[in-house]
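Let's turn to subunit A:
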Amino acid sequence: MPGSYLPSSYLPVLIFLVISLVFGLGALVMGGMFRLRRPYAEKLRPYESGVTPVGEPRQRFSVRFYVIAMLFVVFDVEVIFLYPWAVVFDRIGLFAFIEMVIFIFILLVGYVYAWRKEAFVWE
Partner candidate 1 sequence: MQYYLLIPLLPLGAFLLNIMLGRRVIRRQAHWPSTLAVAGSLVVTVMVLLDVMSGRTLNEDLYVWIVSGNFKVSVGFMIDQLTAVMLVVVTSVSFLVHVYSIGYMQDDPGYYRFYAYLSLFTFSMLMLVTANNFLQLYFGWEAVGLCSYLLIGFWYEKRSASDAGKKAFIVNRFGDFGFGLGVIMVFLTFGTLDYVSVFDGAGGVAAQTINILGADVNLITLIALLLFCGAVGKSAQVPLHVWLPDAMEGPTPVSALIHAATMVTAGVFMVARLNPIFSLSPVAMDVVAVVGAVTALFAATIALVQNDIKRVIAYSTISQLGYMFIACGVGAFGAGIFHLYTHAFFKALLFLCAGSVMHAMGGEVDMQKMGGLKRYMPLTYWTMLIASLSISGIPPLAGFFSKDEILWVAFNGGGVGRAVWALGTLAAVLTAFYSFRLIYLTFHGEFRGTEEQRHHLHESPAVMTVPLAVLCVGAVAAGWIGIPPIISSVFGVEDANWFAEFLKPVVGHPEIEAPHSTEALVMGFSVAVAAVGIAVAWVFYIRNREIPAVLARRCGILYRLLFNKYYVDEIYNATVVRPAMLIARYVLVGLSDGVIIEGVVNGVPALINRFGARLRRLQSGLLQSYAAVMALGLFLLMAVVVMVLK
Partner candidate 2 sequence: MNEINVSMLAPLLPEVIMASAGILVLLVELVARRKETAGLLSIAAVAVAAYYVPHSFGKSFGGMFVSDGYSAFFKFIFFINLILTVLLSMRYLVIEKSNHGEYYSLVVFSTLGMMLMASAGDLIVLYLGLELMALSSYVLAGFIRHDARSSEAAVKYFLLGAFSSALLLYGITLVYGLTGTTDVSLIGAAVVEKGLSTPLFLSVVFLMAAFGFKTALAPFHMWAPDVYEGAPTSVTAFMSVGPKAAAFAAFGRVFLTGFGSLSTDWTGILVVLSILTMAVGNILAIQQDNIKRMLAYSSVAHAGYAVLGIIVGGAEGLAAMMNYLFIYGFMNLGAFAVVIMLRSEGVRGEALEDYKGLAKTHPFAAAVMLVFMFSLTGIPPTAGFIGKFYLFKAVVGAGYAWLAVVTVIFSAISAYFYLRVVMYMYMLEPEGEAVTLSLSPSLGLALLITTLVVILIGVYPSPLLSFARLAAG
């Protein structure tokens, strides 16, 4: 029956979620409860110790940042896949090694491509 389906193996994740929520919220709530509150004008300004902001905060910024963001996805986030692989590496052996070489090779192709297309040049 679909109704009786209980993903018990995911229970720790749920518990983890609850704990992190409780911990985070708890810290904020507790801080609010115990700290002193003595506001004055200087203290309420943003960038209390920095330069006073000039102009609208919503300005356009260069499209190059998108390229940077995408490259970040490719070369940083994708590498995350290395972690689970490393964990089980000793169990799946050579095959997994070759698989990962291929994976890295594909990433490398992306790298070469981005390089040749001068994605790393800021201009």
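Per the selection procedure, all candidates are chains of the complex that A comes from, given by their letters.
Here, contacts are C-beta pairs under 8 Å (C-beta built on N, C-alpha and C of every residue); 3 or more make two chains touch, one makes a residue touch a chain; residues count from 1.
Fair warning: this is a prediction, and the values are worked out from it, not measured in the lab.
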{"item": "Candidate number, among 1 or 2, whose chain touches subunit A in this complex", "value": "2"}
{"item": "Candidate 2-facing residues of subunit A, complex", "value": "2, 5, 92, 95, 106, 109, 112-113, 116-117"}
